[in-house]
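Provided herewith is a single structure, encoded as structure tokens, for subsequent inquiry.
All protein chains but one are shown in place.
Chain naming follows the written order as A, B and C, and within any one chain the residues start at number 1.
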């Protein structure tokens, strides 16, 4: 991001007129701001961007942008984004949502979107809680958090490791940002959008209301990812005969930066649109075959 | 498995009278036989065992056993097993199914059952195909397999790595067996049943009909897992402050044996049944509180 | 504005304020204070779109006899400030006999309030609060409103102490001091007012505050949770969703006290399948969700039905379709509950009729599911679930036999009669699982039987191992695609539901007591207390019951012979009983949804006369009694005066006419 580049649209031009319903101090404000910055930096025309989401406080994001958007179903942002991108490869498609949306009810789509490696940017605003439904434990909530009446003794189960799962599932780009650092986050998002494949951006985005301590404790605990390790060799698709694929993950969940970045080719089982074959002729030929 | 132990029931006593619908030569026969061997070895009374499954050729397993069983929904064996075990901790609960059932439609439950670490044994009979629906690609199908009309150019996406996902999700026991080696497999299953937590047994169980080459190619390729690596340190639940949890996975998908085995405590958010409190008194007290 | 003086049977009070103003806390304290005086009441609340800290309104209605609904209008509004008050305009329903109390520092009275022509009065809530250290305006409002309503000060103070109990002692004391300030100011002010009532008179007239056992203060969601405990539900799995989460949050700590398990699932697909597993294990199981979750559960519910594994799904409905109106009410999930499964999948559908009835209905639904080895869907909604009410403790549900155990299969029919009236409402019809008795030969899990219920063993019982099956199967449970097996099992599923005797619980039918003007006339014989045969039936379900009930009472006072029918058991529909109940009456079917879902369902089952009419309008506004009265007059072409001259209802209506009425009625509803 060289200072020489002066974007033709300012970040705020990407904002719609809808006022966020978020609580004052919510981490998601930082993500919104970082995203508009990234889009402005990339100079993507607003109408060529589509931001789709699930349900949750975080998933309210699309309406706050002056781009095309879809506020879909809880947990289903990724399939919706996948269908959109597969049908309209010309668009910049961004999926966004929360930790509950993406890792609890949407966990299966997360696994398979990572594997499928379609060219999407997926931003998860992880606040380690269900904000929208008033403070239940999410998969990333620490096991000993007892503030939810639904799990009065805590969940008792270890927190979900989004980066590890993404790596094990085959994601080709993994980054982690912090909503308290919108500038750094905007750069990660920009790179994720540029990545030609599935790019997962894990954002620590504290919930002011239900986990009021995260804001300050995360601010202190985050650090550059550099010293840690995320590596994958020999994914099954490009493994040499006889070699042994290996994954290594060393991650305290608080390291910021690009954790993993290995471009892979596009999905091959999709006939892309826009090659504009002669539909009518194809149909005629197919109908003729029915006489055989 | 010391030869001194002579089981009171023979393996075949665990078989029901229902004749399997499996194709001759199907790998799943080997799993059935290994499972009955393991049960006989463990001397579990038949009526204290429940085997639950999803839908698929593999998921037909329960009916072939003379235990309690549930042939449930496609992809939902694990939640059904979880509910059963949580409500009836006295039972030995085994979940079983296929790669499509467990890793495609059931992927989310796989993630969360590994995390939840409830005392279940989960046997996935992986034949890298959807047998029951006549030969479509499953998550573990190699990307270049073009035999399914639904993916005529192959899936083009790397195969799902069950062991890596299980490890990253927090499973406490991971093993891999081969249906062509029912004896070795029965030992793995026995150990999985004995493991006090979620025990995942990944079984290479070839589909004779839709992937006829796997039987012989797997027979040649499998090897003891020994030389490979599956390790997890510092899972979030027991991480020391400031330490960095790490996972390492080196696995060609064909190594047999126990890949990982770290007992963890039982889930703590479940009040267990059977502590037999005075229900009526509890109810009276709760009702009285409504007057406050 | 005088407390229940003269004819006034109840008072409706609203408190509004922006984020953090404590309008809800104030409402809860007033409700608890009413509870402390032997009054009835209910409180609904409404909030803006913000997750937290947004503006909100609490609306309470209090009275000496059971309060069934929020009424037509608000008598008294305390506005702590005016921010975004327009959002609540529809819900506030002020008119020219309402009184609005507002803070002088809150700025100009908004147009929407002015337009209502309500009387205005300035009260310096915030200035009075500032007189106390830690003082808060909402507590001044509690005092002012308590005084206006006529609740005794000790009741207000005790309520505040209970509800704020977890806060610092200083906070509680400050609250009590503010309440006293507000209360005294109001009552003193009245002393000087034209109505001349004295403080002493007021205090005498006020209901007594007592420590003796009180009525219950409970929300519909909590009552539903209580029903689960009463039904001995031992396993709950669920995924959070508004407005059902509170039922789960109420249950989580309490089911543990009762020895059960609650598990937060990764999604609704998991939750419903967990229930099936637990129930297969012999433990009654329940989940709570709302529309989107119910959609995700339909496949699992179908499995419970096909495999004959009892489960109960409580749908605390919100506005639809899709994600819809998460925090507001509508009765629009009836279609899905009745018909939402693939294949022919007969099951139970029930709905509670009021807050307390959530306990009764959930208990009954769970016990019926257990007995009939099927899935039950219970349709609560936001208007029941999130309404807090002061009520008489709800009764236990009628006795229902427990799961049919395999041991007792032969002795079944004889055991049934005696057990039906046993004190224990759910005695299983067999010896306990610990019995050492071993059967001579195994009984097929899905064997036919006269009542359609096959005995169901639980894992752990030796000799009965079976595999529960969601594929079409034969009597043993082995998958079968034979037409005969399929037909036999399908008719078994249908028959067991039809054959069961549900008793009287299927509906509340109220033909009214003798009308007021009848009882005051001393020369009427006691037999006049017997309700006259009805000529009009107001037929409804679920949360609409309260408003319909009040509408009926008013109509009766006008001399109309009105009966109300609230269906509690929606499926299987008790056709014969319902036909008998509406025989010879004009029927108006009332519900809060756009699609006239109940009306269509009753037509599908051919229980309604062709003359029956529908009043269906979408949510989210709560149904008000006056709407029902207006529709009655409009649709049945019936004003109180007209009725006597009107000819008795018959089925003479022209066929054409009546066939058009589905569209007409529901369109009318939609247009409102």
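Just so it is clear, a residue touches a chain if its C-beta (ideal position, glycine included) is under 8 Å from a C-beta of that chain, and two chains touch if they have at least 3 such contacts.
Keep in mind the model is a prediction, meaning the values are calculated, not measured.
Visitor: With the full complex in mind, choose from C:150, C:292 or C:402 the residue touching the hidden chain.
Guide: C:292
Visitor: Which of B:36, B:92, B:140 or B:155 touches the chain that is not shown?
Guide: Reading the full complex, the residue touching the unseen chain is B:155.
Visitor: Using the definition of touch stated at the top, determine which of C:125, C:280, C:601 or C:615 touches the missing chain.
Guide: Answer from the full complex: C:601 touches the omitted chain.
Visitor: If the hidden chain were put back, which residues of chain B would touch it?
Guide: 21-24, 55, 57, 71, 73-75, 104-105, 107, 130-134, 136-137, 139, 148-152, 155, 209
Visitor: Considering the whole complex, not just the chains shown, which residues of chain C touch the missing one?
Guide: These residues of chain C touch the chain that is not shown: 49, 87, 90, 269, 291-292, 294-296, 298-299, 302-303, 305-307, 317, 319-328, 330, 332-333, 335-336, 338-346, 470-472, 479, 481-484, 486-487, 490-491, 493-494, 575, 579, 593-595, 597, 600-601, 603-607, 609-610, 617-621, 651, 655, 658-663, 670-672.
Visitor: Go through chain A and note every residue touching the omitted chain.
Guide: Contacting residues on chain A, toward the hidden partner: 16, 18, 45-50, 52, 55, 62-63, 65-73, 75-76, 78-88, 90-91, 108-109, 111-112, 269-277, 279, 282-283, 285-287, 290-292.
Criterion: only the chains that are shown with their structure count from here on.
Visitor: Centroid of chain A to centroid of chain B, CA atoms only: how many Å?
Guide: 30
Visitor: Could you check chain A for residues that touch two or more other chains and list them?
Guide: 104-105, 107, 139, 151, 155
Visitor: Touching at least two other chains at once: which residues of chain C meet that condition?
Guide: Residues 256, 262, 264, 266-267.
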